[in-house]
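Data block below; observations after.
The complex is shown incomplete by one protein chain, all other protein chains being positioned as in the whole.
So, subunit A:
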Amino acid sequence: MAAETYKIFDITKIRADFPILQREIRAGVKLVYLDSTATAQKPLAVIEAMDRYYRWSNANIHRGVHTLGEEATTLYEAARQRVAKFIHACKAQEIVFTRNTTEAINLVAYSWGRSQLKAGDLIILTEMEHHSNLVPWQILAAEKGLRLEFVPVTGDGYLDLEVYDRLLEQHPRLVAFTHMSNVLGTINPVREMTEKAHRAGALVMVDGAQSVPHLHVDVQALGVDFLAFSAHKMLGPTGIGVLYARETLLEQMPPFLGGGDMIKRVELRTFTPNEIPHKFEAGTPAIAEAVGLEAAIAYLESVGMEAIEAHERGLIAYALERLAEVPGLKVYGPAANHRGGVASFVMEGVHPHDVAQILDREGIAVRAGHHCAMPLHQKLGAVATTRASFYLYNTYEEVDRLIEALHKVRAIFG
């Protein structure tokens, strides 16, 4: 599959769709953007869709009967439909628009968690979670007296599934974990873990911030109960994210934020909540951003998620091979065939920030720090790492430029 789809992937054409990739960071030094795990660049199709919306259709939604109001509402709801189809949700009502992945997870914690969980209940998380899938549960656990347990990460960057099996014997109410680690790139066996969780009587919430942009994700095939992700990591704009939840769950969950649009009827002392998914979308939402997300999905689909995945697998395999050539460089995480396009590393004797700073001089954008995963870094025994991450627009030549620049870092620090 990989080889065939890769052939139809015209990288030059793809790159031409992203205006920012033409930018020079300094005179004569072209941008090499290796920070898509933090946020992806945007194709012209997305920028233009949002521009067109503001120039031609801008209005508030679900309110005005005027033409613009109807157009805006149609566009916003079409985006919801598109998202539902993209992740194979049964119905568009199962798609709640949020600000980002973080807000989607908080929605689950505050609405589902607060109403369904009681003191002593167990939530299973993992050591490789982003802070966004730790802190909301810590807050809820403190408020309700919940127990939190963590699936450990093995030395080579996988979840320890034997410990997971044992933790499941304690009858957790929820298992929440990332589909793809934003530090290690590890792709976790969501389907297997979900089946086991369901057999143990727990619901499953998956952080799809890194997987939905890069892999073909089918919520029905995976069987997950909740899935959270952000538009800006999948070529879309910032400011809009998605919570997918099974219809029956959304129906039983109380509203999250209160305000306009989430109500059917309001009296001075009471309100009747709106139907799903509107009951979870208080206030004027990110309409132009929904339009942008719709365009981003259309773009991803036109390239093909399988082709994107194959391209990134090739890139990361090549990158891991070449990174091994750099003296004193330690790369974290699993083998190339079990990870997405993410490589976090440390260079002996050089702080990750200094690595990133020198790479920037060469036009190469990487991230340095703990990547919002401090517990994972503690486990790895690294204060911080430098992270290079890839997307559909990255090339093998860019990997070469990364390696060259890393040799320069080595030379500067001796």
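Just so we're on the same page, a residue touches a chain if its C-beta (ideal position, glycine included) is under 8 Å from a C-beta of that chain, and two chains touch if they have at least 3 such contacts; residues count from 1.
Here is the rule we go by: contacts and distances are computed from a predicted model.
The chain absent from the displayed complex carries the UniProt protein name "Fe-S cluster protein", chosen from "Ion-translocating oxidoreductase complex subunit C", "3-isopropylmalate dehydratase large subunit", "Periplasmic chaperone PpiD" or "Fe-S cluster protein".
Within the set A:Arg99, A:His370, A:Arg387 or A:Arg401, the residue that contacts the chain not displayed is A:His370.
As for the chain not pictured, it touches subunit A at residues 349-354, 357-358, 360-361, 368-370, 374, 377, 383-384, 412-414.
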